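Input: a single structure, listed below in C-alpha cells.
Left out: one protein chain. Kept in place: all the others.
In order of appearance the chains are A and B, and numbering begins at 1 in each one.
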Amino acid sequence: MADFNEYKGVWVFCEQRQGALMTTDFELVSEARKLADELGCEVTGLLLGDKVEGIAKELGGYGADKVLVCESPLLKDYTTDAYAKVVCDMVNEYKPEVLLIGATNIGRDLGPRCAARLHTGLTADATHLDIDTGKYIEFLKESSTIDLSKQKFDMEDRNLKMTRPAFGGHLMATIICPRFRPQMSTVRPGVMKKAPFDQAKADACQIVKPAFELTAEDIKTEVLSVEKAAEKLVDLIGADVIVSVGRGISKDVNKGIELAEQLAAALGGGVVGASRAVTDAGWMTADHQVGQTGKTVHPKIYVALGISGAIQHTAGMQDSECIIAVNKNEGAPIFGVADYGIVGDLFKVVPELIKQIEAAKAAQ
Amino acid sequence: MKAIVCVKQVPDTSGKVSVKPDGTLDRASMATITNPDDLNALEAALKLKDATGCEVVVVTMGPPPAEGMLRELLARGADKAVLVSGREFGGSDTFATSQILAAAVNKIGVGPEDVVFCGRQAIDGDTAQVGPQIAEKLHLPQVTYVADIQKDGNTLTVKRMLEDGYMMVKVQTPCLLTCIKELNDPRYMSVNGIFTCYDKPMEVFDYNALKDDPLIEVDTIGLKGSPTNVFKSFTPPQKGAGTMLKGDDVAAQLAGVLVKKHLI
Partner (left out) sequence: MDFTLSKQQQMVQKMYREFAENEVKPLAKKVDAEEYFPKETVEKMGKLGMMGIYFPTEVGGAGGDVLSYVMAVEELSKVCGTTGVIVSAHTSLCAAPIYENGTPEQKEKYLPKLCSGEWLGAFGLTEPGAGTDAQGQQTIAKEEDDCWVLNGSKIFITNAGFADVFIVIAVTDTVLDKRGRPTKLCSAFIVERTDPGFSVGKAEDKMGIRGSSTCELIFEDCRIPKDRMLGVRGKGFQLAMATLDGGRIGIASQALGIAEGALDETIAYVKERKQFGRSISAFQNTQFELAEMKARVDAAKYLVYAAAQKKQQAMDGAKVRYSVEAAEAKLVAARTASDVTRRCLQLFGGYGYTRDYPIERMMRDAKITEIYEGTSEVQMMVISGALLK
C-alpha cells in the first residue's frame, strides 16, 4: 500500500473538444472545490490539448486553484493512448488524492484505462461525493431508509465516499477505495451543480505547464476525422422542460411526437425525449433517449406520455422536479414515480391539456 | 485468426426488479439474459467470421449456470466457449474482473490478426469499465463506442460515436473494440446451431487454471481483493405517492396545479 500522505489534492480531468471546455468540467470543478475544502487542499484542473492554454482560466472561476495545461499537437484529437499516457504520468508525478473525470463518451474511455494503469479503483457515474463522515451521515438520513442507529461510523474516516445508483436507481451503493490512490470516480454530466462563476477567482487561477513526454510512437490509433452530426442534436441535459414519448404513441407515431412538441412549447419551451422503445423502433434518434443507456436528466417538468416506466427509463429521470405521467394502463410503473398521474389515452388527454395550459397562462 | 468476445450474463432488468430486505438485489427472482451490448459484440465477431472464416471464441466470467448462455451464443454461430468460474472470483469489482478476463483471454491467446470484442457496458453494473481495463492489461489499443467497422487486412477503420457526432479511427490488429447497439442487428440462434451447440467445445477455467498467469495479482481479485468495496448499500426512500388525477376535467386540474407551483 502506497504512503497515503504523499497523495494530496483534488484533480479534475477537464475535457475539451475542438478547443472548447465542456459544461461538465465546470460542474466537476465546483464539486471538487467542496471536497477540497473538506480535505484542506487544492483543486487542480488537468487540461490536455493543442493550443488550449487560453481556455484554462475559466476553470478558476468555478473553484480551481490551479490548472495543469499539457499541450501538444499529438493531443489535439482524443486518442486513448496519448491521453492515458499524459494523465497517468501527471498523476504519478504529482500524486493527487482524488481524480474526477466527466462520464462523457471520452471520459468513459479514458477513466478505466487510467485506473487500470494506475493500479487503483474507479467508481462509475457517482451521483454524490462525500469526504466528511458527518456530512455523509446527513446525506444518508435524507436519502436512504437505513436505520442509522444500528450503523457504526468512524468519524475520522477521510476516504472519498462515492455514492452511485445500481440497477437503475433501485439500489444505491456507496463505494470506497481504501487501499489505493488516487481515488477515482467518473461523474455523469448534468448531475453535479455548477457553482456561480467568480471572475476574481478566475483571474487568480494559476496556469502551470508541466513538462511531459509524448511521441507519435506512443499512439496506436489514428484519428482520420472528427465529424459533427448533420442535424442539430437535442440538448436534454440543459432543458427545463422535457416531454417524452414511449411505445404508447405507436398508434400514430408522427402525431404522438407532434403532440409532445406542442405540449413542450405550451409548457414554456422544452424538448422532446424518448424511451428506449422509441429509439429502438427508429421513431426518434438516439440522442433523444432518456434512461439508463441514454441520458440522465432532471428538468423542472418531466412529462412521460405512453411510457410504461420500466427502470431503464425511470433511472434517467426520476430526480426531475415535477413528473407528470399519462398512460392508458393504470398499473403502469411510471405512476410510481410520477407526482401527477393521468390514466387515459394520450392522444385525447394531451390536446386537452395544451388547451387548459394555454387558458391558464392567458388568465395569469 | 480469431475473434474473442467477452460476454456477461445479467439479470433481465426490463422485467420486475425486486430488492431483498437487506437492501441487496434479489437476483434469484430475475430471469437472466445475455447483456444486450454483448450481443452486438458477438454479431460483429460473427460478421468477421462470415467474411474471413476466422474462429469465434466467447468467454464469460460467471457461475456455472452461465453455461446455458454460452450454449446459446454457440447456437448463434460461435465456435468455442470458455467459462471462467471459481468461488475465488466472486464479488470482483471491474479492476479485478478485468484482470481475470484478461488472463483468460491471454490463455486463449491473442494473435497478431485477432480482435477482442466487448459490449460497451453491462446493464447491471453499468460502468463500461471492463472492456478498456482488459485492453490496458493486455496492452492492446482500444476503440470504444464502435458503431461501424471496416476491415482491410490487419487494419480496421472504425466509427467511434461521440454524443454529438463521431470520429473515424484507424487501428491495427490486435486490438479491442467495445460495441454499441447501433453497430448491428444481432442474428438469432439458428435451428442447426441449436442442435449442434452442445457438441461444440466448452472449456472451464477455474482459479487454479489462471492463478499463475502473470496478469493476475491474486490479492486484487474477488470480493476481498477488489480495489473498490461497497461501503454501504441502501434503498432510496420510496418517493411519496403521487397524485392520480381523476375526473372529466383532469387537464384543467393539472393546469391549475402547474400554475400553483409556479411551473408555468
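Note that a contact is a pair of C-beta atoms (placed from the backbone, for glycine too) under 8 Å apart; a residue touches a chain by one contact, two chains touch by 3 or more.
The shown structure was predicted, so the numbers you read here are calculated from the model rather than taken from an experiment.
Peer 1: With the full complex in mind, choose from B:I194, B:V230, B:M244 or B:V259 the residue touching the hidden chain.
Peer 2: B:I194
Peer 1: For the chain left off this view, which of B:V7, B:A45, B:A75 or B:I149 is in contact with it?
Peer 2: Looking across B:V7, B:A45, B:A75 or B:I149, the contact with the absent chain belongs to B:A75.
Peer 1: Footprint of the hidden chain on subunit B, which residues?
Peer 2: Subunit B touches the chain not shown through residues 71-72, 75, 188-198.
What we mean here is this: only the chains that are shown with their structure count from here on.
Peer 1: Please tell me the distance, in whole Å, between the geometric centres of subunit A and subunit B computed from their C-alpha atoms.
Peer 2: 21
Peer 1: Where on subunit A is subunit B touching in the complex?
Peer 2: So the residues of subunit A touching subunit B come out as 17, 77-81, 84, 104-106, 108-109, 111-113, 115-117, 119-125, 140, 143-146, 151, 159, 161, 166-180, 220-229, 233, 267-268, 280, 286-287, 292-293, 300-301, 310-312, 318, 322-325, 335-344, 349, 352-353, 355-357, 359-361, 364.
Peer 1: What residues on subunit B touch subunit A, complex-wise?
Peer 2: These residues of subunit B touch subunit A: 11, 13-14, 17, 19, 23-25, 93-95, 98, 121, 123-133, 135-137, 141-145, 157, 161-172, 175, 181-182, 226-239, 242-245, 250-252, 254-259, 261, 263-264.
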